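Here is chain A:
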Amino acid sequence: MTQQTTSAEEVRDLVLFQVDDMICGLDTSLVQEINKQTEITVVHRAPDYVRGVMNLRGEIATIIDLRKKFRLESLDINKEMKVVVLRLGSENIGLLVDSVTDVVMADNRDIAPPPSNVSGIPGIFFEGIYTMKEDLVAVLNVDELLRTGE
Partner candidate 1 sequence: MAMIDDEETLLAFVEESKEHMDGIETDLLAIEEDGADIDSELVNKVFRAVHSIKGGAGFLGLDNVKEVAHAGENLLNMVRNGEMVPTPELITVLLEAFDLLNSMLNSPATSNDVDISEQISALKNALKPALSQEEKSTPTNEIGLGTPDAPNLFTLDSLDVALSFKGGNNLYILVYDLIEDIEKKDKTPLEVVTELQQTGNIVDSKVDIEAVGKLEDDPGERRVPFYVLFATIMEGDILGTFIGLDDSCIHLISPESLTQPQTGEPIPVKEEATPTSVETTPPEPAVSISAPPAKAVAKDIAEKKKSAPVKSMARDSSLRVNVKILDNLMTLAGELVLTRNQLVQAVSSQNKQGIDTVSQRLNMVTSELQESIMSTRMQPIGNIFNKFKRVVRDLSKSLSKEINLIIEGEEVELDKTIIEAIGDPLTHLVRNSVDHGIEQPETRVVNGKDAHGLLRLSAYHEGGQVIIAIKDDGAGINTEKLKEKVLSQNLMEQSQIDAMSTKELARLIFMPGLSTAAEVTDVSGRGVGMDVVNTNLTELGGIIDIDTAMGKGTTITIKLPLTLAIIPSQIITCGKERFAIPQVNLVELVRIPAAQVKERIEKIGSALVMRLRGELLPLIRLTDALGIERVYIDSLTLEEKPDRRTQIEDRRGIHREWDEKPIQENEENSEPAEERRQSSERRTNPISAYNIVVLSAGDFHYGLIVDRLLDSEEIVVKPLGGHLRDCKAYAGATIQGDGRIAMILDVVGLSKLMNLTTVAEKVRNQLQEQEQKKKGGEDSQTLLIVRNAEDEQMAIPLGLVSRIEKISSNDIEITGGRKNIQYRGGSLPLFNVDEVANVGMRDEEAESCYVVVFPIAGKEVGIMMSEIVDILDTNEKVDDITHRQPGILGSMIIFDKITLLVDLYGVVTTVMPEWAGIAAHSSTEEAGGANILVVEDSKFFMNQITDFVSDVGYTPFQAEDGVEALRVLEEETIHLVLTDIEMPNMDGLELTRQIRADERWAGLPVIAVTSVAGEAAEQRGQEAGVDEYLIKLDREQILSKLNEYLGG
Partner candidate 2 sequence: MSYIERKDGIIVIKPGVDIIASQCSSLQDELQQLINDGEKKIILDLQDTRMIDSSGIGLLIASRNSLLDSGGNEIELINTSDEIRGLFTAMRLDHHFTITS
């Protein structure tokens, strides 16, 4: 994950989505696409946070249930849910979220380092907390989130 650290870049675009009662954010540069959750094929005996796999234009994308990853109760698939597709090395990984709410331009100065836990979820999954006008957005640390071999 490369971030430009030159002083010219003070803002970044974040895509916001809902996971349980949290608003989470991800740098749009990391996001390949956002899909409706089309057919997710269950994979038995997979780690519990893996909801299954999906056919993404002929490639197999692992779908990670963010709720499960955060050890929250997971939901049955509904129309609101979306899959946020990221690229990790040579594969595509999709994050299953409750809904995608917005894309905002966030000023880096408004992003503070995360506390050791965020609503009970280990802080290591987050890069920072972005303070918006009315809400707080938990900006995700993709490297940690997608780490295999839990």
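Criterion applied: all candidates are chains of the complex that A comes from, given by their letters.
The definition used in the following text is that a residue touches a chain if its C-beta (ideal position, glycine included) is under 8 Å from a C-beta of that chain, and two chains touch if they have at least 3 such contacts; residues count from 1.
Since the model is a prediction, treat every value here as computed from it, not as a measurement.
Student: So chain A is shown by itself and the numbered options are 1 or 2; which of them touches it within this complex?
Tutor: 1
Student: In their shared complex, at which residues does chain A touch candidate 1?
Tutor: 39, 41-47, 50, 53-55, 58-62, 64, 88-93, 148-149
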